[in-house]
Each structure stands twice: as C-alpha cells, then as structure tokens.
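Below are the structure tokens for one structure; questions will follow.
Moving on, here comes chain A:
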Amino acid sequence: MIHIPDFANATAVQIIFCILAFITLLTAFLTIYSRNPIHSAIYLVICFFSIAGHYLLLNAQFLAIVHIIVYSGAIMILFLFTIMLMNLNEQKEVHKPRITRLGAIVSFCLICLVLIAIFINSKPIVGEYTATGEDYQSIKVLGKILLNEYMVPFEFASILLLVAMIGAVLLSKKEKIEK
Partner candidate 1 sequence: MNVSLILIILFVGALVTFLSGDKLASKVALFFGLAAAGCSIVLLNHFNLGENISFISQWITKPNVSFALKADGLSLAMVLLTTILTAIITFSSFGNVYKNAKSFYALILFMSFAMVGTFLASDGLLYYIFWELSLIPIYFITLVWGNGDVEERRKAVVKFFIYTLAGSLFMLVAFVYLYQKAGSFLIEDLYKINLSATEQLWIFLAFFLAYAIKIPLIPFHTWQANVYQKAPTVGTMLLSGIMLKMGLYSIIRWQLPLAPAAAHEYKYIFIAIGLAGVIYGSIVALRQRDLKKLLAYSSLAHVGLIAAGTYTLTLDGLRGAVLQMIAHGFVVVGLFYVAEIIFRRYETRVIAEMGGIRTQTPRFTSMFLILVMASISLPATFNFVGEFTVLYSLSQINIWFAVLGGTTIILGAYYMLRMFQHAMLGETNSKVFADVTINEGITLVVIIAVLLFFGMFPKPILDLITPSLEEILNQINRIN
Partner candidate 2 sequence: MNNILNQIGIENYIFLSVILFSIGVFGVLYRRNAIIVFMSIEIMLNAVNLLFVAFSTYHQDAEGQVFVFFSMAVAAAEVAVGLAILVSIFRNLGSITIDNLKNLKG
C-alpha cells in the first residue's frame, strides 16, 4: 500500500515529512548540481540537517544530535577545510562531456526506477505498525545496547578509526630521506 500524501487531510506529521523530504532531495540535488564546491558543501549541510529532522520526526533524538555533530560538524568541516586548502572554485571544473551526463542520468533513472518498481511490485505491508510502547531509542537504551551487546563492534570501530588515522598519517607524513 502506497501512502500518497493526502494534503487535504494531511496530519502535521505527514506535512512535516513531505517538507523535510522535499528539502532533503532538493538540497541533495543542489549539492551535486551546484558548480561551486563551497555552495555544494553548504547545500549538503542543509541536507544533513533535514535528515536530522527526519530523525527527530522518528523520535530518534540522540541519533539526530550525533548525526549533526558528526556529519555537519566533523565531516563537513573536513570537506570545507579541504576545499579551502586546495583553493577550489567553480572555474576549475572542466566541461563535462555529454556522454558522462547522459550516463549519469541513465544510471540515476535506472537505479531509481528499478528499485522503486520492485518495491511497488512487491507485496505491500499490511496492517498497523506495531508500537510496543517500550522505550527503545533513548540514550539510555542505546548506550546499553552499544556497550553491552554491541561492545565488540564498538571496540572494533575503534580499530577502524585507528586504521583510518594511521592511514591518513601515512599518506601525508613526509619521510625522513635516509641515504
């Protein structure tokens, strides 16, 4: 069953979802479309914020906050930093050949259509979405899960970050030339 937003009888949640979704998609598109990297970055930040909005809508407050901190805060800053560092501006990008654009559009349409078609074709989800009423996404719960059940992945994520760190260092460290 496809929920087509019925704007006449739309609940607030539905309207918010639609607006957020629109913002998300638009800014995501603009991120890609914008010629100036800095603009792209800013659109992306907006996009991330709108996604955080979705999280909030789904009542995942903690995640929303983490999301904003990590993406908008850390990752985007890293991007911006690099853009600034390299002093990029819009002129730098060479003209895209038509075939590239065509290919990109074809891919976009294909992947979009194929996946959506599958979901539409498939057996719709029937019935009410259950709500246990239990708290499953508060910081407390998340913390428990993360540090009990998911302790090993959590620790292992540290290895991931360690590797990334060593890697970044390895790639940028100047060598002492030993003769």
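What we mean here is this: a residue touches a chain if its C-beta (ideal position, glycine included) is under 8 Å from a C-beta of that chain, and two chains touch if they have at least 3 such contacts; residues count from 1.
How were these candidates chosen? In short, all candidates are chains of the complex that A comes from, given by their letters.
Please read all numbers here as calculations on a predicted model, not as lab measurements.
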| item | value |
| --- | --- |
| Result, touching chain for chain A in the complex among 1 or 2 | 2 |
| Residue ranges of chain A touching candidate 2 (in the complex, touch as defined) | 1-3, 5, 11, 13-14, 17, 21, 24-25, 28-29, 31-32, 37, 40-41, 44, 47-48, 51, 54-55, 57-60, 62-63, 66-67, 70-71, 74-75, 78-79, 82-83, 85-86, 88, 92-94, 96, 100-101, 103-105, 107-108, 111-112, 115-116, 119, 124-125, 128-134, 136-137, 141-142, 145-146, 149-150, 153, 157, 160-161, 163-165, 167-168, 171-172 |
